[in-house]
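Missing here is one protein chain; the remaining ones are kept as they sit in the complex.
So that you can tell them apart, the chains are marked A, B, C, D, E, F and G in the order they are listed, and the count of residues begins at 1 in each.
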Amino acid sequence: GYAKLDTHRKLRNGAAEVVFCSGKSDDHLVSIFERLWEQDGEVFGTRATEKQFELVRQKLPDIQYDPVSGILKIEKPDKERVGMIAVCTAGTADISVAEEAAQTAEYLGSYVERIYDVGVSGLHRLLSRLDVIQSANCVVAAAGMEGALASVIGGLVDKPVIAVPTSVGYGANMHGISALLTMINSCANGIAVVNIDNGYGAGYMASQINRLGERK
Amino acid sequence: GYAKLDTHRKLRNGAAEVVFCSGKSDDHLVSIFERLWEQDGEVFGTRATEKQFELVRQKLPDIQYDPVSGILKIEKPDKERVGMIAVCTAGTADISVAEEAAQTAEYLGSYVERIYDVGVSGLHRLLSRLDVIQSANCVVAAAGMEGALASVIGGLVDKPVIAVPTSVGYGANMHGISALLTMINSCANGIAVVNIDNGYGAGYMASQINRLGERK
Amino acid sequence: GYAKLDTHRKLRNGAAEVVFCSGKSDDHLVSIFERLWEQDGEVFGTRATEKQFELVRQKLPDIQYDPVSGILKIEKPDKERVGMIAVCTAGTADISVAEEAAQTAEYLGSYVERIYDVGVSGLHRLLSRLDVIQSANCVVAAAGMEGALASVIGGLVDKPVIAVPTSVGYGANMHGISALLTMINSCANGIAVVNIDNGYGAGYMASQINRLGERK
Amino acid sequence: GYAKLDTHRKLRNGAAEVVFCSGKSDDHLVSIFERLWEQDGEVFGTRATEKQFELVRQKLPDIQYDPVSGILKIEKPDKERVGMIAVCTAGTADISVAEEAAQTAEYLGSYVERIYDVGVSGLHRLLSRLDVIQSANCVVAAAGMEGALASVIGGLVDKPVIAVPTSVGYGANMHGISALLTMINSCANGIAVVNIDNGYGAGYMASQINRLGERK
Amino acid sequence: GYAKLDTHRKLRNGAAEVVFCSGKSDDHLVSIFERLWEQDGEVFGTRATEKQFELVRQKLPDIQYDPVSGILKIEKPDKERVGMIAVCTAGTADISVAEEAAQTAEYLGSYVERIYDVGVSGLHRLLSRLDVIQSANCVVAAAGMEGALASVIGGLVDKPVIAVPTSVGYGANMHGISALLTMINSCANGIAVVNIDNGYGAGYMASQINRLGERK
Amino acid sequence: GYAKLDTHRKLRNGAAEVVFCSGKSDDHLVSIFERLWEQDGEVFGTRATEKQFELVRQKLPDIQYDPVSGILKIEKPDKERVGMIAVCTAGTADISVAEEAAQTAEYLGSYVERIYDVGVSGLHRLLSRLDVIQSANCVVAAAGMEGALASVIGGLVDKPVIAVPTSVGYGANMHGISALLTMINSCANGIAVVNIDNGYGAGYMASQINRLGERK
Amino acid sequence: GYAKLDTHRKLRNGAAEVVFCSGKSDDHLVSIFERLWEQDGEVFGTRATEKQFELVRQKLPDIQYDPVSGILKIEKPDKERVGMIAVCTAGTADISVAEEAAQTAEYLGSYVERIYDVGVSGLHRLLSRLDVIQSANCVVAAAGMEGALASVIGGLVDKPVIAVPTSVGYGANMHGISALLTMINSCANGIAVVNIDNGYGAGYMASQINRLGERK
Partner (left out) sequence: GYAKLDTHRKLRNGAAEVVFCSGKSDDHLVSIFERLWEQDGEVFGTRATEKQFELVRQKLPDIQYDPVSGILKIEKPDKERVGMIAVCTAGTADISVAEEAAQTAEYLGSYVERIYDVGVSGLHRLLSRLDVIQSANCVVAAAGMEGALASVIGGLVDKPVIAVPTSVGYGANMHGISALLTMINSCANGIAVVNIDNGYGAGYMASQINRLGERK
């Protein structure tokens, strides 16, 4: 096939290649999972469907699938997880994106605290969890609709915040563009933004930052 | 001239015509101010320049000009002001828009409390003024950049919030479009939005609501 | 589960939580309806499907479903309804959004008059109902396509108008963005805008305003 | 020079070339005016500045300039004007665009009625002039901000309406894009739209239609 | 029902109400068709589906359906058709929109010539039909993708051109927005634009113009 | 200074570095011109102002400035120019962009024919020059407003067309975005597009193509 | 039928008409394929579905279908292929667009090298194939998401680069608009852009350029 498996990535970038399952042909997907599993003893894919899970399971019976996040993986047991990342969401509909972030960060060796459904329309929910959030090395804030959560967290913590706009909402939210603009224009310090629904990208970067904070 | 002075508006809409000074020719502007002052004993214009103030003053020496809001007016003394509207801003740069709102509402007979520079990047500033905001009949929230203030206030009060996006910011804020989208997509209840920098419109509607709350 | 039911909202915001049914998992939806019904003796959800109705009915046999608005509710009988809100639409296709607004306002204790299919392409239909509209405490104007109805009503009444752009239309209407822009740029006084198709938000805010006008 | 004067246009299109003065170099402008005047005994330019007027006047002392519309012309006296076009505006700020339309149509041989400042925020102004508008062969409706005037007129007359969005407004009006979208999405019958501020184009097309209605 | 059938439209606007079938409930649709047919002896609907045709046919067996244009109608036989409208398309994919225009104009009493698949990528096709186009009272030009056809025709004829952008195309055509912008910015004289895919609107206005040219 | 002069570019890319003068500080600009002139015996800059010309002339008295295109250069005399590129414009206002393209191509060794002011609103002007255009190796088509010229030329020639949208126009042309979209969506074969007003880029690529056609 | 088969195109444009299969009715499609095959002894269609393949095969049993690119063709055997075009992609998901380009160019007589999955997130993959790319007459660069591949290649080769944005990606990529903007704004020399997913257009233009480089 044409695809070039980037097996040097682990050396170059400090992390093995993660599989973006969406839109891959069946044969192609199965062969990538097999090759990565053989090479690394573990394998991690995002945006997988139930059907893709069934398919890969025929070759790799230990594969695990989480329908909320769409993550399909075999992970080495007893991985050490260092530091702490707080992954927060505004509503329950943002949890699928947040889980993509959280599980990516965990796979890459970070410890994660989940703080979900703490959006700004009921601020007391966020304030009551502030101590956990403030003790993280890095915060991921996933929110759709107006996406104000990232700004509010950014003003309350002194650690980097990775903001993930989600496509949750309707009308003038334009599938997440509105939340993206909110976050990019944030007046709070220490916020940077990834693509709409890009939980993977947020989890990856948060883990890079978190591990930086834990190296000796 | 072609312009039709809408002298029946006070009967029909409960408020005299307000002059939008921006772009009016000198002669046109002066004659409108004179006619409205003769008719009502008071007159109120928005978006006036220093130069327009000098011009109108030659005919109406009692005219007053506020360079922050651009308001040019003669107001009857000892007007009664009923109820209470809280006019809030995220930053100091939003104050010119907020003052347009506040002074419009005052001109229309409402009592106004100003709560400025309480944006979400330093939430304690807002929380320390919450009692005043919560005791208003209606809140005006003016914010630029990411415009998150309206959502946060909307979640903390049970009165209608008029959100005014301002053009304060740069880059992807696109002269206020970003703040407008944030506010339109707000997940909080009881928020409605007026045009970017439209302090007049916010103050007008807030006053309609406030007076409704005070009628007997 | 992660979701935090906001049971203090009634105290804080003066209204119980309303359920946004769209996209909720079956289990999650049913459990929220049960909990809210137990707590308040009534429950109200928006954007429900026929299938969600069947599901909830298995646990709450008294639940009622309106396929036009997508509202799913048990409402206490003989609720007092105060004041008056006029809910207007431009065409018949806007009625589903208008009903979301009207029934929300009714659930929150407001009396509602429906004035449907009175768009500006046949102005006499609107003018013949003007007396009702003018006697309301607050008007909701729902319109798609070019959304001109809100401006025309705004010019004819002296009460606040909540404008709801709808996604009705095609082509350059861009799923409601055009109507939203029309309403945000309205030259009439006393208009503020909520998100595209956000009947709930309009009804909520209209009810806040209407009750303000009726308190003693 | 490179420019190719289109002297056959009068034969082909039934109207002599009109000069778009904006941005033309001084020499280029003066020479075009001279050539067209020599050829046709009249000449007509749009979007001219005061300075361009002074310049051309040195060569063509009979040239006339209207600072409101920016039209610079020598017109044959006692031109017959047939039929009737109603040129309407929403506000006084739209008059410069309307005059470009009106004077273009007059130059091309049409009779024009001006009905200015009849926007939808005060509908009685429009209704009181309805008889004139309804007796036209064609209507031009120029409006900025939300541009609702075209829809309202379209619903009240049975003749073609040429809608001209103007750049009048601020904020989310985006220099006329909002009014353009309103007009393109109009639910009224018999409306077509030209570019923002394109009074010339509206006047040209209205005159084509009007003369069609008057030919024998 | 809430819908207000606008039976006075024929008097006011010179044409009976046309039914926009898309999205109407079955009952509603059938009852409108019956009422209009009883009242006028003919009835005309746009954007109907095959299924809606079957439905209406049960009540009105003489109803006719054209799957290309989606038009559903009973038309009086031997209607006189006056003047001439040239309806042109750039490609074959634009024909469904063009037929909506052509058949609307025919229903309203205009004679129509169809000149299809004459887009600018093969200019000789257009030039070979120029005589017919130039002899029309009014031209409808329907084109998707880059929509250049309207400009080219506008430069070649001295009659009004109604430009209809279609949603034909892909990628940066953004469902017709690109063709709409092309047409709105046309440098040719005598072009005005209706909404994307709005064949009905183009046919209606073309017929207004054409009949104006034929009245005595 | 920080800037890294890319002196290997001639080897790598087959052309010396061209200076983008706009926004460069005075010192920086003069030193780049001196260094390039010393190295290559010629130097070529785009988007220069009159003031920059005066500045550079103090160091390089042979420098030449063309105020139409903004090109500032010293060119070796008697350069051979191979093949032929036709550079076309829709109007006279597009000539500054076209000259940037033409002079860039000439500097890079191509022969250029200029065919200006042949836009689609008067098609006979283009058709009368078709023989020259058809004999080119490559065509550059510069047009603003609706930008239809590129499509029309693309349909008439069998050589590659480089389309350059220009910012000429107003209103919904959005500073050239409309012309860009027209050209990107062209239904003609053999068209590719560069950035708005990017005459340099068009001339560079046209010259690459033309020289390819002339190599032996 | 209305469609005008452009049989003179081969003479005029040097290439027979290519069929855009998407959206064509079954009868229409089959008859076009038959007519072109009879006329030219070969026929080439893009964007065909499996179902269209089955249909055409009933009449033309030698027809071949490639499900990756959607190309449906009968090609003369032993066609000579001249010169060389390098067709590159950033990822494996861009291959369907790249194959449309490659096979179009091959059908038109060009030799093609495929260099797939060499995107900028792993630059060594691209650098290791640089010799092939640099020896091409013309490069096609297909990329979605951020589309940076075209710029990087443009900086490394001295031949024209045709950039094809693809709709691969999600969120703020807006179905390819983001990649299109990246490519249009490229700071590298010698890049021009075609529509999103327009592999056909890129292959056509690349072949025009390549054959120019090979003619004697």
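As a working rule, a contact is a pair of C-beta atoms (placed from the backbone, for glycine too) under 8 Å apart; a residue touches a chain by one contact, two chains touch by 3 or more.
These numbers come from a predicted model, not from an experiment.
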Among G:45, G:147, G:160 or G:203, which residue is in contact with the omitted chain in the full complex?
G:147
Return the single residue from A:55, A:71 or A:205 that touches the missing chain.
A:205
Looking at the full complex, which residue from G:179, G:192 or G:209 touches the chain that isn't shown here?
G:179
List every residue of chain A that touches the chain not included in the displayed model.
12-15, 137-138, 155-160, 162-163, 180, 184-185, 189-195, 201-202, 204-205, 208-209, 212-213, 215
Interface residues of chain G (partner: the chain not displayed)
90-91, 119-123, 145-148, 151-152, 154-156, 169, 171-174, 177-179, 181-189
Residue-wise, where is chain B in contact with the chain that is not depicted?
89, 92-93, 95, 114, 116-118, 122, 124-125, 170-174
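Note that only the chains that are shown with their structure count from here on.
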Kindly point out which of E-G, B-D or E-F repeats the A-B interface, defined as over half of the contact pairs being the same residue numbers.
E-F
Identify the chain pair with more contacting C-beta pairs: A-C or E-F.
E-F
Between chain G and chain A, distance of the C-alpha-averaged centres to the nearest whole Å
36
When the C-alpha atoms of chain A and chain E are each averaged to a single point, how far apart are the two points in Å?
50
Distance between the CA centroids of chain B and chain C (whole Å) is 27
Going through chain G residue by residue, note those that touch at least 2 other chains and give them in order.
12, 180, 195
